[in-house]
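Every protein chain of the complex appears in place save one, which is left out.
After this line comes chain A, so read on.
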Amino acid sequence: MEQLAERAWRPHQACEDYLSEFRHCRSFRNHFHHYYTYGTAPSCQQWKEDYHNCRKWESHKLAEAKDALQKSERRRLEEQKNFTPVWKLRQAPPGDWHRPLD
């Protein structure tokens, strides 16, 4: 039963989406924007690896491929949060957001 659930796991996006991210990352336009923003070339290899792992999982259900993909996505998520916020996040939107104007 557990094995069934394991094998039912799907990556959060289609494998082709990883490939399109890789291609976009490697494009001249993206290189230009990355250099203009950071002064360095972008690193795109991870998208390619994720694509291959995605395909390995979809075709052969290899556990290592799934683990590698999940690890990569978690790392990507952590990178996005890799800063100390200057403000406190809200639990709910501001109460007066829809307050009628006079």
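One rule holds for everything that comes next: contacts are C-beta pairs under 8 Å (C-beta built on N, C-alpha and C of every residue); 3 or more make two chains touch, one makes a residue touch a chain; residues count from 1.
Keep in mind that, in the parts below, contacts and distances are computed from a predicted model.
This complex has a chain not shown, and the name its UniProt record holds, of "Exosome complex component RRP43", "Mitochondrial inner membrane protease ATP23", "PECTINESTERASE INHIBITOR-LIKE" or "DNA-directed RNA polymerase III subunit RPC3", is "Mitochondrial inner membrane protease ATP23".
One chain is missing from the display, and on chain A it is touched by residues 9-13, 17, 20-21, 24, 29-30, 32-33, 35-39, 70, 73-74, 77, 80, 82-90, 93-94, 96-99, 101.
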